[in-house]
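Below is one structure, written out as structure tokens; comments come after it.
Here the complex is missing one protein chain, while the rest keep their positions.
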Amino acid sequence: MPVSFCGLALDHPIVNGSGTFDALAAERAFGRTALHAAFPFSAYVSKTITLVPRPGNPPPRLWETATGLVNSIGLPNKGVEAYLADDVPRYATLPVPLITNVMGATGEELAEVTAAVGDRPEIAAIELNVSCPNVATGLDIGAVPAELEAVLRRVRPVTAKPLIVKLTPNTADVALCAQAAEAAGADAVSLINTLRAVPLQPDGSGARWLGGRQGGLSGPAIRVVALAQVAAVAERVGIPIVGMGGVQHGRHAADLLSVGATLVAVGTESFRDPIAGARIAAELSALAAGA
Amino acid sequence: MPVSFCGLALDHPIVNGSGTFDALAAERAFGRTALHAAFPFSAYVSKTITLVPRPGNPPPRLWETATGLVNSIGLPNKGVEAYLADDVPRYATLPVPLITNVMGATGEELAEVTAAVGDRPEIAAIELNVSCPNVATGLDIGAVPAELEAVLRRVRPVTAKPLIVKLTPNTADVALCAQAAEAAGADAVSLINTLRAVPLQPDGSGARWLGGRQGGLSGPAIRVVALAQVAAVAERVGIPIVGMGGVQHGRHAADLLSVGATLVAVGTESFRDPIAGARIAAELSALAAGA
Amino acid sequence: MSVHQSGADPHSAIPRGEDGRTLAPFGRRRALVVSTRTVGSYVLLELADRDGPPADPGQFHMLATQQHWGAGEDERPFLPRAFSPMGSSGGHLWFMLEDVGPGTHRLATLKKGEALWVSGPFGRGFHSPETVHVEARSVSGDDPALGDRGGPRPILVAGGIGLPPIIDWSRRLTEQGTEATMLLGFRDAAHAQVAASFATAQLATDDGSAGHHGYVTELLAAELDRDQHAVVYACGPGPMLEAVRRLVSERDVPTELALEAGMACGYGACFGCVVPLKDGGYARVCVDGPVMAAGDLAPVPAH
Partner (left out) sequence: MSVHQSGADPHSAIPRGEDGRTLAPFGRRRALVVSTRTVGSYVLLELADRDGPPADPGQFHMLATQQHWGAGEDERPFLPRAFSPMGSSGGHLWFMLEDVGPGTHRLATLKKGEALWVSGPFGRGFHSPETVHVEARSVSGDDPALGDRGGPRPILVAGGIGLPPIIDWSRRLTEQGTEATMLLGFRDAAHAQVAASFATAQLATDDGSAGHHGYVTELLAAELDRDQHAVVYACGPGPMLEAVRRLVSERDVPTELALEAGMACGYGACFGCVVPLKDGGYARVCVDGPVMAAGDLAPVPAH
């Protein structure tokens, strides 16, 4: 099921969700040869990169629910400079195009990271994670359509590469945010990111479990929410959509495609099954063949 | 575990979520005597009532997920006049106080229903369901703090009864909405209502399953989201909170209380176990005794 | 509506509601699997339900297993499932199941001794032929059309998994001295196998592999041609019930349909299980039904 997305010719519509597959760690665990021979995704989305290195949140970082995962990883990364120097050359040897996910605490910072990443030929497209809170309003930049549009107008000109805006689902009307992104020149939107969630200690103390205090819910629990948001966005924008949230089987991917997504990202399911992406792509193509 | 809430002395902190327990239907199924002898809730919250009767949405109205339920019931009700004439006298014989949940398509309509309900001595408190969409913005009234405050300023003066504002969870920052409610004179807030969700036909056609096209997700799947929202609200308002969302066990109720709720509502779990409310109240009191 | 519940056992002290229905104990209770048996395409399940009353024919129970309810291939079921017993007495319940999805699959693979959560009996069961006739015709009980047989002839129509309440109702009628005409429709012979013990029943299969080749409603039309004064009871999938509803409304035959609908609660709490009514609006299958007068209904939805 080859698919074209923002000018990229991809073998199938299944990519990974940012932050849910570390290709370099996977090389260490499974071996480079095995990983490259059966790479599960048609493009590789790297974990969010920021201007300066971040250690991430103190543990615990994970909380399991009956059909989901709450994470509070805190975007650990080596910073854009080390990312470009150390990781990008290695990602460039992967058999699929590289999409780099970036974030900034301000529009300025986001533009700076985007520009740095945009210079690199190994990078096929850039995904902007706009879920960081605005210090003034306390709201996520990405949750307020006008603020989102202003930030993107600042970032858009710094690169000619395709820009994918990863929307936050924690908003009143995600389609308004998608429209703002489209208006500001985004080439695509991706959604959904995780739903804000707070697990407590199981001991009944009422204290929070996560070192980062709050986290985000992913996995099958959010699948119907993802469908609602992707469908709402598809009804209002013309740019392509990367749909994600709780995808475990080809049928789930097909559902996201049927409400308007062009690509589907797999996140949490890869934790349960390292080659989930490949399995889902195969199931999807079997469904398409059967239809 | 007696508890005081908006001037009501309640036997324990467990009430029902609006629209998830029909006391009159339960009388038909279990018998009046049995129901009243072991009424599971310390106050009874009736299903949302509107000015004019509504038939509700066409079926199918239900979609099951692994740990949740998506419903698109569409607020069927006989309208406020018939509710006051037929149902309230019968609810008044329940062994617990009656809280009536009302909704209006405009501030005007909400004020009218609230005033009518406010006249009746059998009704102990009024819950305002503010999840209806504003025709102009397309956003739920309750999702926009300023709009919410304006509506409540219109409704607040029409009754002296305690007003509980049931917030929508489909918003960027529910605590801002809670602050708006408090500023406009709400006596309490309740949350969370269901998360917007769209299930599709299982046949792969991509068509929507629900007669009402979109629905709301409830049940264990949303528990950690409810905790996040209740905790966020508790950090910013002084009025009492009715917390709900996926409560199945006393531990879950205790968790909501520990992050700041005064009462806890049980919804979807009552569908699995008709006396879930009583069981959860007992488990909660055992936990409190053990602590 | 009638307050007579013709299924009533006169010498029982079972609590009944105002409309005569057998009331469910408040809450859910544990029941154990006594036996299971596969017959053709169906599974028969016998439960020991010491704390529950026998059901009126046409009532139903909500079932969930105590262990491993969910987390199979697609991780459902989460909610309990509705099933009408094919018999209930002496603290035992007999169910007949078709494995059509995760909930019925789990129930169909239960083993002796495993525990279930049971609530019910819920809803309104079938009403006596006299009551149905009188209600439908809005006439008094001594309408001459009732004839000298003590009432109109009951024709019982079951399609596939609609069989259990029909079996229960035919047994109850027999106990009360009324012989019913049984018309049973199945997909094919494998599904029809379960009907082998009903020697007197007429059979139809969609593929003709047993009995009449065609729909059970064709058998019904023929029966109604023979008898103007019949009363019809039917249970089966939506499309079959809709075919019955049309047939009996054209011919103005007093009829009760036992409906199905996706349910979350079974006791009127969720407003999820509705069917559209002829005069507008909806009724809840779980408290207003599952047995409803055909004349009150709009076209029956397919699911």
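Order of writing sets the chain letters: A, B and C. Residues in each chain are counted from 1.
Keep in mind that, in the parts below, a residue touches a chain if its C-beta (ideal position, glycine included) is under 8 Å from a C-beta of that chain, and two chains touch if they have at least 3 such contacts.
Since this is a predicted model, take the numbers as computed values, not measurements.
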Identified contact with the non-displayed chain, of A:Ile14, A:Ile73 or A:Ala228: A:Ile73
Residues of subunit A in contact with the chain not shown: 19-22, 24-26, 28-31, 33-35, 38, 47, 55-56, 58-62, 64-69, 71, 73, 76, 219, 268, 270-275
Subunit C, residues in touch with the chain not shown (by the definition above): 67-72, 75
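Following the convention adopted for this analysis, only the chains that are shown with their structure count from here on.
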Central chain (by mean CA position): B
Interchain centroid distance [CA atoms averaged], subunit A/subunit C, Å: 50
Chain centre separation (subunit A, subunit B; CA means) in Å: 34
Subunit B and subunit C: spacing of chain centres that average the CA atoms, whole Å: 34
For subunit B, residues that touch 2 or more chains besides their own: 65-68
Overlap residues in subunit C, where contacts from two or more other chains coincide: 75
